[in-house]
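These notes concern the structure reproduced below.
We show some of the complex, not the whole, and keep each chain where it was.
First chain written, first letter: the chains are A, B and C, and each begins at residue 1.
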Amino acid sequence: MQQEPAITDQVIADHGLSPDEFGLAVQILGRRPNLLELGIFSVMWSEHCSYKSSKKWLKTLPTEAPHVIQGPGENAGVIDIGDGLAAIFKIESHNHPSFIEPYQGAATGVGGILRDVFTMGARPIANLNALRFGSPDHPKTRHLVAGVVHGIGGYGNCVGVPTVAGEVNFHPAYNGNILVNAMTVGLAQQDKIFYARAAGVGNAVVYLGSKTGRDGIHGATMASAEFDEKSEEKRPTVQVGDPFVEKLLIEACLELMATDAIQSIQDMGAAGLTSSSFEMASKGGCGVELWLDQVPCRETGMTPYEMMLSESQERMLMILQPGREDVARRIFEKWDLDFAIIGKLTDSGRMVLKMHGETVGELPIDPLAQASPEYDRPWTPTPKLPLLAADAVPAVAPVEALKTLMASPDLCSRRWIWEQYDHMVMADTLQRPGGDAAVIRIHGTNRALAMTVDCTPRYVQADPFEGGKQAVAETWRNLTATGARPLAVTNNLNFGNPQRPHVMGQFVEAVQGLGAACRALDYPVISGNVSLYNETSGQAILPTPTIGGVGLLDDLDGHMTLALKATGDSLVLLGETRGHLGQSLYLRELHGREEGAPPPVDLAAERLVGNFVRGQIGDKKLNACHDLSDGGLVVALAEMALAGGLGATLEAPEPLPCPLHAWLFGEDQGRYLVATAAPEALLAAAQAAGVAAIQVGRAGGDTLTLPGGGTISLAELRQVHEAWLPGYMNGH
Amino acid sequence: MKARVHVHLKNGVLDVQGVAIKHALGTLGFDGVGDVRAGKLIELTLDESDPAKARASVEAMCKKLLVNDVIESYAIDLVA
Amino acid sequence: MQAAVIVFPGSNCDRDVAVTLEQVSGRKPHMVWHKETEIPKVDLIVLPGGFSYGDYLRCGAMAAHSPAMRETVARADKGVPVLGICNGFQILTEAKLLPGALLSNKTLTYICKDVTIRVETSQSLFTNAYEEGQTLRIPVAHHDGCYSIDEDGRRELEDQGQIAFRYCAPDGSVTPEANPNGSLSNIAGVFNRSKTVLGLMPHPERLADPLLGGVDGRALFESICGALV
């Protein structure tokens, strides 16, 4: 038994508790906590577990709709997708660990989010990831990109869940603080959804999965470890993922869930045994007694403190129905998984931690959970930036501009990345990476889910409210472009230090913006994750509220792609074009300027245009459809041409609503470019629906011809588009 | 001269391969096997003939490329 | 045609191949857990793709020793056809049912994309529904698909017509550029001597459904059904 250290102010500070928080802890216990109890308070009240800075604002998000079965508050959100089926999904960040050890950080991020989803009874059917790296010329960036991509693939490929979509940005603001956000979508029977609500006094608490080591015990424990003998072995270590064990866990849990043995179940995520056991007990309003000497350990001499705080991966905690231990044992043994009965539920409302029969810690569950701090941090709004006039931006020859943009780090092909991800395993991937959204067949049915992750941090930085709206709208647009009906979102709020009012202000306004968009689009938030303190030496990241959207396609062969398909098809631009160049990639990549207000999102127009497009796709009136985003009209057309291996000619209308370069490259929101064989009918329908629509050219040939006569061959365009990322990763 | 670099996972870092190998040896009927650790072995042929200089440059290679010091430790053997 | 699919811990294409087998043969394959020492009497044994035992140590090395593999080897010796896809191919080489070995891709990365392969012979129960020289578009998805064998072994494969598929350019020419993983002589799949055992790295089961973008892989399963009714 380790000798008990004194709980000095230093030790308290090392555990990230403010003096007030410590005071509250003493009040709750009616005495000073010992080190083990202090550690438990510190993780339960950490930003990560308690959401103390964000809670107040998260509550303002719309989380309800007739099709929402479970909103925020469980391991993942659940929506009704018909036929007795449910889609279960969530996104989660693993930013800091990925910066420290990119391979393992990203891999364990994927493992963690997978567990959140299959914990609820869903078979994971797709992974997505949103990545943000520093400037390409920062010395660390290449190594981080390589490690993160390798780690995401290494884990996802092995567990056999396809990685089907994602996004990647490069910006100096992420030099010291990359973002790795991973999302998992799963499929479950509505009558077989599992929750973390523990119940049944006397029921066994079962530990399943990998043994517990000293992985990832947070920094604070370094200090406390010094009270132990300072041996190398005793130092906390980086969490290492074992996708093989994860795969066994998925199969074993789903097999067990098909029986009636499980009362409740919860993955051991961050702050492993502590938060999982607390969450289960507090949700179920019961007490729990844990026998820590029964916890399967990887290393000798682990203390109760280390066991309760370890972040070892691939572990689950479950409550079994009485008398069902044998069913469970048979299945775990079939899958060669370590498991142990490590405690029982009680009616004491307290958590009692025992080691060899001796009580080493005791805490009341509800008071601790309920009393978890909630702060209303001071915040200041982000000053609005003036609208940047299009003629304040010099025009560049269209073809040159297009080449530069298509070869830029934020717009170039991501093939180098997705070819390292198995995006086809499970044999239901109908739309592979590279489109607007991935489309995954609901296994054995004629229906499919569309899914995407999006955020445009430079917009959020310039105007958090509009940027928040835009991130939501872009996911909605991407789903719509495939013909899918957008159903709900998950969100990952990555921000800097909330104790700085302007950063807190970014957070508040972004949440308000995404809330407004979700409301206007009947597109509720069903899960998410918050990652704060993303900054190094005072430099915060761009505010990055990543949105993951999921939609439903009721008819498979209705699904639409962006690829141009038929020579002679007319190109029609839907939605209002004003020529907004503020915060555009044209401005940044060609003029090195990040200026002006971002493009505003008119949510009513967004909804009108989107619903029109979806209707046209449903009525089989379109041959191709792509939403307009980074790089505007010309980039969208180039992407459609490359995807179809078919060229096009773009014609500017007379008169132009704005300068030509702004019409070509402006990033006005709420727009789609579609290809159709019957333009008149489409234009008429658009007019009837009150949707702005103009014909802007034709598909055909093997070149792209732009207004003003500039022409580029698809071959050359493809070459510049494909070359940058592999070239960069190979060091030139 | 030749250099051998043995790369090990640091103590306490989960060795997923080692665990799996140990399990497999068990099912093959090899018992009496305790811990199994899987590491890397990198053999380099160097022009350098001065041992001290050779070791120094291999050290540098380990720090810069061969070893991920966040999770790995290493040992260098020189073989003339 | 009744097939059995061996499921190893870490297999992850077992369902995919089962779906294709059922679509083509009209019969659900038996799914056989690797710990089984008995395999039902079947016309075909399939080792699916995936990451058996996490691909730890060497891809397929640990799976090759599972009880179900001992039985598979015994059946193969009796002439029961065995098909190994991707990890299944790796397991077949580790179990010495097929010659050679599969090493890390020359790129040292995992590769998931459609490639073109050429059918080297239609004289086998696995390829009789194809034309010799026909080119197929089929996905690969692996990290260790670089086929390797010593010179004598290679010559023997050539002489005995044991090379089933080669990576090739769309026009059928076998070029270094068309070789995704560095395999010797662009070899994508090989037979045993009697052509009753086939291992290949590409995933025919992944392009056997028009909705997934192609059906070039389907005829491989049709060949087997045709030959084994």
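By our rule, a residue touches a chain if its C-beta (ideal position, glycine included) is under 8 Å from a C-beta of that chain, and two chains touch if they have at least 3 such contacts.
Fair warning: this is a prediction, and the values are worked out from it, not measured in the lab.
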Formula of the full complex in the shown chain labels reads A x1, B x2, C x1
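FYI, only the chains that are shown with their structure count from here on.
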Between the Cα centroids of chain A and chain B the separation in whole angstrom comes to 36
Chain A residues touching 2+ other chains are 242, 244, 336
Chain B touches at least 2 other chains through residues 16, 20
Per the touch rule above, chain A residues touching chain C in the complex are 150, 153-154, 157-160, 242-244, 247-248, 334-336, 418-430, 432, 441, 556-557
Residue set of chain A touching chain B in the complex reads 100-101, 104, 210, 213-215, 232-235, 237-238, 240-242, 244-245, 298-299, 312-313, 336
Within the complex, chain A is touched by chain B residues 10-14, 16, 19-20, 23, 68, 70-71
